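One chain of protein is taken out of this complex; the other chains stay put.
Showing chain A:
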Amino acid sequence: MAEVAKFEEEVSKLKTLEKDREKYFTNRQEMEMRLTESRNVKAELDLMDSDSKVYKLIGAVLVRQDLDEARSTVEKRLEFIESEIKRVESSIADIAKKANDQRDKVMAIQKSFQAMAAAQQAK
C-alpha cells in the first residue's frame, strides 16, 4: 500500500530529525562545559600578578607563555565558544520547528488511517 510506505517514510524522517536534535543538544552541553572552564581560566588569569609565569600544555610539553598573550588567547576562545553556542542554538530552534512540522504530518496521516479504518468498519 502506497500510503503505508509514505507513512513509514515520514516516520523515519521524524526519527532522523529527533536524533539530530539530540546530537545538537549534547553538542551544546559540551560547549557549555568548555565555556565555563574557559571562564574559570580567564578569572584566574585575571587575578595573576603581571610577573606570573604562565605555561601552556602543548602535547606533553609545557611551553612558557606571556601572561597577556594567554589572556588574549583565552578571551578569543571565549568569544569563539560563545558564537558557536549561538550557532548551535539557532540550529536547535530550526530543527525543533522542523520536527514539530514533521510530527504534525505524521499525525495527519495517522488520522487519515483511522478515518479509513472507521469507514471500512461502517460498511
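List of remarks:
Quick note on the criterion: a contact is a pair of C-beta atoms (placed from the backbone, for glycine too) under 8 Å apart; a residue touches a chain by one contact, two chains touch by 3 or more; residues count from 1.
Everything that follows uses one rule, which is that contacts and distances are computed from a predicted model.
Looking at the choices "Prefoldin subunit 5", "Nucleoporin Nup43", "Protein FAM96B" or "Trafficking protein particle complex subunit", the name in the UniProt record of the chain not drawn here is "Prefoldin subunit 5". Here the missing chain is touched by one residue of A:Glu44, A:Asp66 or A:Glu89, and it is A:Glu44.
Considering A:Val4, A:Leu62 or A:Ala117, the position touching the chain not shown turns out to be A:Leu62 (whole complex).
Mapped onto chain A, the interface with the missing chain covers residues 25, 34, 37-38, 40-41, 44-45, 48, 52-58, 62, 70, 74, 77.
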